[in-house]
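The structure is given below, and queries will be raised subsequently.
Of the protein chains in this complex, all but one are displayed in their positions.
This part shows chain A:
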Amino acid sequence: MGGRAGFFEVEILDWETKKQLCFLDKVEPNATIREIRLMFHKLYPRWYPARQSIKLDPKGKSLRDEEILQHLPVGTTATLYFKDLGPQIGWTTVFLIEYTGPLFIYFLFYFRMTFVYGLDERFTSSPHPVVNLACICHSFHYIKRLIETVFVHRFSRGTMPLRKIVKNCFYYWGFAAWLAYYINHPLYTPPSYGKKQINFAVIMFLLCEAGNFSIHVALSDLRRNGSKTRKIPYPTKNPFTWLFFFVSCPNYTYEVGTWISFTIMTQCVPVGLFTLLCFIQMTIWAKDKHCTYLREFKDYPSHRTPIIPFLL
């Protein structure tokens, strides 16, 4: 084991072929993996640190930047394995692209561009107030998300694989187009229960958006000093955060609520389908997060459920 004065030697092998990619001698014992990544990047300029997965075991997990060489279970000659994660893209960029798409795509349908509903309907507007309301709510939702991405969110991991963003964009942009098509269609039918249904939906929408925003701010405050470690979130003075008493991921709970309210407001099956898929995806994410919390914190509140109080 390391821990003595004197330099380390680090060899880095390809995880699949086991070919030696580089040999670093005279490495400080207290060097971090981040520094090793930078050294590796110097030798292989196209593999910038974000796309390097450095591990102790060819099939193991990637080591974090903060890990220190002498604290790892390696001898004074350390063998590490490298895997190329592929081109990476920063989370902030990802979200900006994913959220601006639906925002503008919806407008194409709302303003009835020529190629959408045909020449006869071009640039006409709907006689139903709920259609205007839906556009305002949809736009508000994505503008809020863009603002949060720039000013509120603090990401624990810097990047994601570039390939994923193509898939994600197809999904979010495609669904936005599909549901915008029906809501802004000339043959759109307003909700069956009229004003009562719409008003109820609007109130629910606003409450859920406020709730979601409150949770994002609360989570962001947990990392105020720029730390990347996780802490247990607790309810604050803001009543919207009191959902933390019951669930681990109230931001997802509120998000599903927003989409349910939008479904009620527009009474549109594609919106309902999108809501269902969001619910499934967020339940998976919430369960993951919940398990991580339980693993990392011995004193985690045991009565909390992942996403729905008492149920799920």
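Here is the rule we go by: a contact is a pair of C-beta atoms (placed from the backbone, for glycine too) under 8 Å apart; a residue touches a chain by one contact, two chains touch by 3 or more; residues count from 1.
Operating definition for what follows: contacts and distances are computed from a predicted model.
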Listed names "Very-long-chain (3R)-3-hydroxyacyl-CoA dehydratase", "Cell cycle control protein", "Proteasome subunit beta" or "TRASH domain-containing protein", matching UniProt entry of the absent chain: "Very-long-chain (3R)-3-hydroxyacyl-CoA dehydratase"
Residue, one of A:29, A:90, A:235 or A:270, that touches the chain absent here: A:270
Selected from A:77, A:124 or A:189 as touching the chain missing from the view: A:189
In chain A, positions touching the absent partner: 182-183, 185, 187-189, 192, 266-270
